[in-house]
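All protein chains but one are shown in place.
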Amino acid sequence: MKPANPYLPWEAEIVDRIQETPDIFTWRLRFTDREVARQYGFKHGQFNMLYLYGVGEVAISVMSNEGEELLHTIRAVGRVTRAMMELKVGDHIGVRGPFGSAWPLDVARGKDIVFVTAGLGCAPVTSSIKHVVANRADYGRLVIMQSVRHRNEGLWEPQYDEWRSLPDTQVLLTASRDKTRWPHWHLGRVSVLLDEAQYDKQNCVVMMCGPDQMMADTSRTLVDLGVPGESIHVSLERNMQCAVGHCGHCQLGQHFVCKDGPIFTWPQVAELMRVKGY
Amino acid sequence: MSAKPRVAIHKFASCSGCQLAFVNMGAELIELTKLVDIAHMAEVGHVLSEDEDMDIAFVEGSITTPHDVERLKKIREHSRFLITMGACATSGGIQALRNNADTAEWMRSVYAKPEFIHSLSSSGAIANYVKVDFELWGCPVSVRQMLAAVRAFLFGVTPPNLREKVCQECKRRGNNCILVTQGAACMGPVTRTGCGALCPSFGAPCYTCYGPAENINVGSFGRRLMGLGLSQEQVLRKFASINNAAPAFSDAAKLFCSEPWMEE
């Protein structure tokens, strides 16, 4: 749905909030204007601009859009997000969206699905993991690989157990900075998980998000292992002000991450990500 | 604690210009006093001890005596949020020029009984002694920025911290660059934004009130100024001004002082 003024947010109410970890929280939001709520629809991988009164806007992936409610999981890292963590149920914020490209969940039908996430970058893929889990029969094998620094950052640990019990599903976890190895957990970076993952390299869709370097390294390894570049999808982050292709902040080479991305196929960005500071 | 956040305005070595800017802000001052309790401000007669707990402490002036250091530490201990106000507090001020001089010698030449003077050998920025939560640059500070900082504090966020160059604001105002049209030695390309490009808007060159901007290139700019006809000594003085002790500017001054500038 496209408003006449693309910069103007809609009002939304925080109807529920969950403190996931000391610095990560989830909001359940409801647009105050029912018409907006009814017309709002998103594709997995897209994001909203969430606005904190008097402070500013931040780009946050849409986790889900259940009924007329929106789910967002936010990590408090700076000016806007830290102050957002202080808001309570019943408080009101601004929302614009959804913006950007989506994960190729349609194309992925019938294929093996590989999710790779690292660090805090799991929010943009979580909605599609949930989608694949909910429509398990539509897809082939499912591999979920996640690397965090410490095991206690594993935000969706109860869900990992649930997903692990699904048919043809692997959940591979690694903690890059922990010393002790926990059951189901490896030590080291994502690369240590790649050997164990079982999927059809020629007939899979990889969806990845996390720090640039991790995505670049992993994508290159996957291509070396025989996965076609076109099957690899990455979600990128760049500074975002407008989210509608006007402010120019999100540019990466020829791309505007807000409208051409945030989800790109690996060949679209492979060369660009090789250039430091581009 | 009272319901309104408590604000203190402290003074060290300074001309009080920043506090004056505060007092002269006009109608907004009335609004401000509705929002916060200005509990300590010696200039207007509210005097409390440094041991009183405060939510925000604005600190004006640089640290020049051992007693200053003690007072400042107390202020820090009792303040939730400490904001430096102006060039003196933030970089040491114009008086930091004496940091390069022989203070003992000066003392002997000025005072009949120098043994009664307890002074540090330097004029130091507040951040040299205690943790600073936010810096307001400028000589004097901009009231707009100060109020924005208070508002941000009331919203529970850190104030916006823009470190771009004066040129950016100059261009937004539609000015023709006087460095280009007149060969004026305008310091805009190395100076931090905040004043709204006040001087160049009136055709006068910027003279570094707001301290160094981010990612500045003092070597190249100094050479450019020499290209405009300034001597090496004049370039040095351009940097060694109100914010001479800000590291980026004191480095620049050194560059144009001791080193033969033509050598790459």
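Read from first to last, the chains carry the letters A and B; within each, the first residue is number 1.
Convention: a residue touches a chain if its C-beta (ideal position, glycine included) is under 8 Å from a C-beta of that chain, and two chains touch if they have at least 3 such contacts.
Just so we're on the same page, contacts and distances are computed from a predicted model.
Trainee: Quick one: the chain not pictured, UniProt calls it what, "Catalase-related peroxidase", "Phospholipid/cholesterol/gamma-HCH transport system permease protein", "Protocatechuate 3,4-dioxygenase subunit alpha" or "4Fe-4S dicluster domain-containing protein"?
Mentor: Its record in UniProt gives the absent chain the protein name "4Fe-4S dicluster domain-containing protein".
Trainee: From the list A:I18, A:V77 or A:V107, which touches the chain that is not on show?
Mentor: A:V77
Trainee: For chain A, which residues touch the unseen chain?
Mentor: With respect to the unshown chain, the touching residues of chain A are 2, 4-11, 32, 53-57, 77-78, 90-94, 237-239, 241-242, 244-249, 251, 253-254, 256, 259, 275, 277-278.
Trainee: State which residues belonging to chain B touch the missing partner chain.
Mentor: Where chain B meets the chain not shown: residues 28, 31-32, 34-35, 147-148, 150-151, 154-155, 160, 162-165, 167-168, 171-183, 186, 188-190, 200, 202-203, 214-217, 219-221, 223-224, 226-229, 262, 264.
Basically, only the chains that are shown with their structure count from here on.
Trainee: Could you give the separation in Å between the centres of chain A and chain B, each centre being the mean of its C-alpha atoms?
Mentor: 43
Trainee: Which bits of chain A are touching chain B when the two form their complex?
Mentor: 54-55, 79-80, 82-83, 86
Trainee: Considering the complex alone, what residue numbers of chain B touch chain A?
Mentor: Per the stated touch rule, the residues are 151-152, 155-158, 160.
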